[in-house]
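As you look at this complex, bear in mind that one protein chain is not there, while each of the others sits in place.
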Amino acid sequence: MLTALALLVGALLALGVAALALARSAAGAKTVHGACVGAGAVLVLGGLAGLSGGATALDLPFGPPWGAMRLALDPLAAWFLLPLGIVAGCASLFALGGIHGPVPARLLLPWPIFLAGMLLTVLAADGFTLLLGFEAMSLASWALVAHDTAEAENRRAARIYLGFAGFGGLTLVLALGLSAGGAGDVAFAALREAPPDGWRAAAVFALVLAGAGSKAGLFPLHVWLPLAHPAAPSHVSAAMSGAMTKVALYVLVRFAFDLMGAAQPLWLGMPLIALGAASAVIGALRAALEEDAKTLLACSTVENVGLIAIGLGLALAFRGADLPALAALATAAALLHALNHAVFKTLLFLAAGEVLHGALSRRLDRLGGLIHRMPWTAWAALAGAGAAAALPPLSGFASEWLLLQALLAAWRVGDLAFQIGVAATAALAALAAALAAAAMVRFWGLVFLGRPRSPRAAGAEESGGAARIALLVPAGLTVLLGLLPGVMLDLAEPALRQLSGVAAPRAGFLAVGAADGGARYWPLAAALLLAAAVGAALWAVRRRAPPGIARGPTWDCGFIAAPAHLPFGDPATQPSAAGFAQPLRRMLGDSLLAAREHVTMPPPGSTAPARLDAGFRDPALAALEGPLPRWRDAVAAQAERLRDLSIRQCLGLSFGAVVLMLALLAWLEAR
Amino acid sequence: MSFGQLGYDVAHLLGGGVLLLSFVLLYQRRIGAVINAFAMQGALLALAAAWAAHAQGVAGLYLTAMLTMAAKGVLIPLALHATVRRLDLHRTVETALGIGPSLVAGVGLVALAILVALPATEGARALAREDLALALSVVLLGMLMMITRRNAISQVIGLLSLENGLILAAIGVAGMPLVVELSTAALVLMIAVVAAVFAFQIRERFDTLDTASLEEHRGERR
Amino acid sequence: MALVWSLLAQALHVALILAAAPVLAGVVRWLKARMMGRRGAHPLQPLRDLLKLLRKTPVLAENASAVSRAAPYVAAGAAIAAAALVPSFARGMAFAPLADLILVAGLLALGRVAMALAGMDVGTPFGGLGAAREMSFAALAEPALVVVALTLAILAGTTNLDAIAATLREGGLGLRVSLGFALVALLAVAVAENARIPVDNPATHLELTMVHEAMILEASGRHLALWEYAAMLRLTLWLALIAAVFLPFGQAPAGAAPHLWMVGLLAWVAQMGALALALAAFESAIAKMRVFRVPEFLGAAMLLGLLGAVLLFVSTRLT
């Protein structure tokens, strides 16, 4: 299987090159995306095979000048192939459905390379290959982010993104070098032999957190994510949010759980938990405040990555505290949520893409009422939004339930500071989940419900065919994963065993749950109960109530009907994106996101309308674009004085260097 | 000692003379005098080379001596005088560091050179050691002159004097292979520099002319 | 045999709680009226209102979508399902293994989302305003609920309501400060979730303050009946939840003979009555707070719950 996957990497790369020629015609572009759909299917199959088979390794016949590149497929890698495959397949299918003519090569070419980079990262079994895949993935996705050069905002996003990509790579290289130690062998097998300890372990972990964490979108290095993800075409956004963040998390897991050895102290998990909690809250809050549909979804990605990070951090801590069963529980929560998030976020981004395609806008304030024009998209998106809002019985609830169980059990670690921290984290995770629900209601409600806010939204059209299937597949998976998390955990068992060292807690196909005696969640039973209750309500009401409904104008406490020149009603009388966000902006935004509201009243007698300006600013972005460049410019201004020297003064520098060197030599001789 | 006390003394004397002339270069205020002092230094260096040729029995060094005499003793000074006249350069030396402080700094540099060169060359022959210290001093004084003088001509002379130090070092090391070739190549470089002054028409000191014009040209300054 | 009994108990419980919901709402209203010196409507008035509403044909706005029609059923169904899980007079009912506190919270969230979406469906300012506030308040109520769940989970080792009730009843835990804190926090959450004073006033349609009513302004007929009924069920469910956890007296234990059910039933009715009285007294005594004070109210609840958990950590170390 590994050989087949390795060949798939090569095939995808070749496809990328071939895309140069294929981009000339619609058929060629369709071929490329069709092949990528196939690649996604192969990835899923490979993941399943890898989970059922043992670990395999493969040396490639080429590599860097100092050795061969190595690939390996173990259960951990295999598990991450599943989200990768599903996302790749669905996104490619969506892109396939959107082709109506020749596609520019620069949009077509990076896509297979992007997929190949992610695959290579997951398969890598030495540091160089890992970095190669990681950076290839970053570069290819950057090319896709940078495709739209017309918008200054997009250019800024691409710039920041590429900077972060390089930064992440450098920190990962440092981490590899630090853990490799004197020998300098960065093959995973060698790293496992001599795991770092003491300050080295802390440094490696910090570097990995910075490198992989920035890619995954962990606070405070998440700032690029809500900028870059929306800038790409929608199917790319889906893959970036759904798959690429997972690959970054995979790297984090690979380091923290595998390469750094099993004997790590308890506190190693704490920074991950803290950063995860911060990401979850900031991400969810921003998602509840953003006014661009895709930015909103990207922020929701930050939130979900934060939740996964909490799970991983808990697992690390449990491992350190020698509580393997709980470690397995927390790992299960993290891995399951990674998969679930990949699926529902792909669905949501593809739906946003469909909306963008149909209504030509991503801004919530220009959409509305699309459920009438785009019912398929609307209902599919509702499934995704429900999962993102952690509503039972959809997939998001199952994994967040597991995560909460792990958090609620974390007090068993006997460290008071840890206990208090985890209690606070539980509250923050709940806050994040509830904020995400608010964000999703706002997203779905503003986009699909109400009245159209622009003529274009009123005339939106839904595309059918492949794009519709690309929405329905993840929607179905969202429901299915929500109903059968037990099956997925059984599937993940080898990976969980690899990470936590013991058999994962099993509660059968129909339930998931903590260790014996703990709580259980029976999603299928809960769904049946819910269905029965709804059915009963329906039956009871139907029996007593007269059939049919009457239609009338909107009542709205006697609001006046829309004027004739605004056939869809005055959009201003509907809740706007900023207005819907107002309660949360005032409650939490003030303190967390430096939110502001400012009312400009016209002078007395003026007929100008009063204006309300509301907004917020991510503190991390403010730091990135505030003090850091200031320091840099200050230092650069100082350094520039060196440049302004005349030739004579430059010679003086050389002369100074000579004299200094000689003095140094004299001093050394004298010693 | 491969040769007698006299040989040592003469070589030492000539080397010391070259160093002394370096100080004279630093001391002079008028460009004409600087050029003349440089010509003297070149001539002295030629003598030293000839003496080394005689003492070491290397015929090639006579060639070096002759070239040095011709180029540095005569041609380059003449060319420099001509340049000063032709381009109507400032006749006085403009200093970035006063004459007095330059001399003090020069003495310090000589001390540094001795401090470095003598311990570093333990085991080598005495002449070579002395010679190296002198040569290193000349090199450093040449650089000092380059950075403390503002006229292009003075600076070029600083470079030329620096190169004199190199030749001094090369001829001091007995048996140095390729010494003729190397000194000739160095001479070519120096001639090229002098030619460049002429060709590039470096009229003013390269203090004002350099980066400022580059900045304007490229708009690099903010 | 045990299965049959547990199924029977479950069926009785569902019937009981479905029937109790309108009555309880009526009782609370009646008590409040009495305390304010009014005569008040008959306690069965809510039931009559429901039946009346059911008979009317609902009027939907012209641009209402299927969401407006489906949401009431989803909300009511979620409330029924959640109510079926919270133990009342007996433990060990058929659905007891399902009765997870977090699942209950999830089902309530489902109902809430359905209501918020229904409020946004027509695109009226009030609907959107109510939905925004409802979701925002829930965002703050949820953490408080989770820290309470944390305290309970530490004591009982699980978040299963049935098991928690059993532990608190039989575990001999005694009176604990942390439980007191948890109770206060849970009460605050319950008040917020049920749109009661001081967070919301169920009896008014004042634009500036209303949350719950704003979302169902456009509902009528059977839809309105379902919304009202879901709200009543939610109140009942919360009171039952508090009773089950903090007043676990008289419940029939799992597998007990049906005659103990009668005892449990009586105890439950008494508990619910007491809680209704307390609620009415509380609501009569206090004024509604400004909307943007609600975060402080819920934040304080969460901190209180957190404090309870921390005290519990400390006490588990001491023992």
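Note that the chains are named A, B and C in the order they appear, and that numbering of residues resets to 1 at the start of each chain.
Please note the rule applied: a residue touches a chain if its C-beta (ideal position, glycine included) is under 8 Å from a C-beta of that chain, and two chains touch if they have at least 3 such contacts.
Convention: contacts and distances are computed from a predicted model.
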The chain not rendered here carries, per UniProt and among "Peptide/nickel transport system substrate-binding protein", "Carbohydrate ABC transporter permease", "Hydrogenase-4 component F" or "Nitrate reductase", the name "Hydrogenase-4 component F"
Check: shown chains touched by the absent chain are A, B
Cross-chain touch to the chain not pictured, restricted to A:G38, A:G53, A:P102 or A:G181, is A:G181
Chain B residues touching the chain left out here are 116-117, 119-124, 128, 132, 135-136, 139, 143, 146, 155, 159, 162-163, 165-166, 169-170, 173-178, 181-182, 185-186, 188-189, 192-193, 196, 199-202, 206, 209-211, 213-214, 217-220, 222
Logged for chain A, residues touching the omitted partner chain are 62-66, 69, 106, 127-128, 131-132, 135-136, 138-139, 146, 149-150, 152, 155, 158-159, 162-163, 165-167, 169-171, 173-178, 180-184, 186, 200, 203, 632-633, 635-637, 639-640, 642-643, 645, 647, 650-651, 653-654, 656-658, 661-662, 665, 668-669
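As a convention for this text, only the chains that are shown with their structure count from here on.
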Check: interface with higher C-beta contact count, A-B vs A-C, is A-C
Rounded to the nearest Å, the gap between Cα centres of chain B and chain C is 98
Expressed in whole Å, how far the mean CA point of chain A lies from that of chain B is 67
Residue set of chain C touching chain A in the complex reads 51, 54-67, 69, 73-74, 76-81, 84-85, 95, 97-98, 100-103, 106-107, 109-110, 112-113, 116-117, 120-129, 131-133, 135-147, 149-150, 153-154, 157-160, 163, 207, 217-218, 221-222, 225-226, 291-292, 295, 302, 305-306, 309-310, 313-314, 316-317
The chain A residues in contact with chain C across the complex are 288, 368-369, 371-372, 386, 389-392, 397, 401, 404-405, 407-409, 411, 414, 416, 419-420, 423-424, 426-431, 433-435, 437-438, 440-442, 444-446, 449-451, 514, 517-522, 525-526, 529-538, 541, 544-546, 548-557, 559, 569, 573-575, 579-584, 586-588
Per the touch rule, the chain B residues reaching chain A in their complex are 96, 109, 112-113, 115-116, 119-120, 140, 143-144, 146-147, 150, 155, 205-208, 210-211, 215, 221
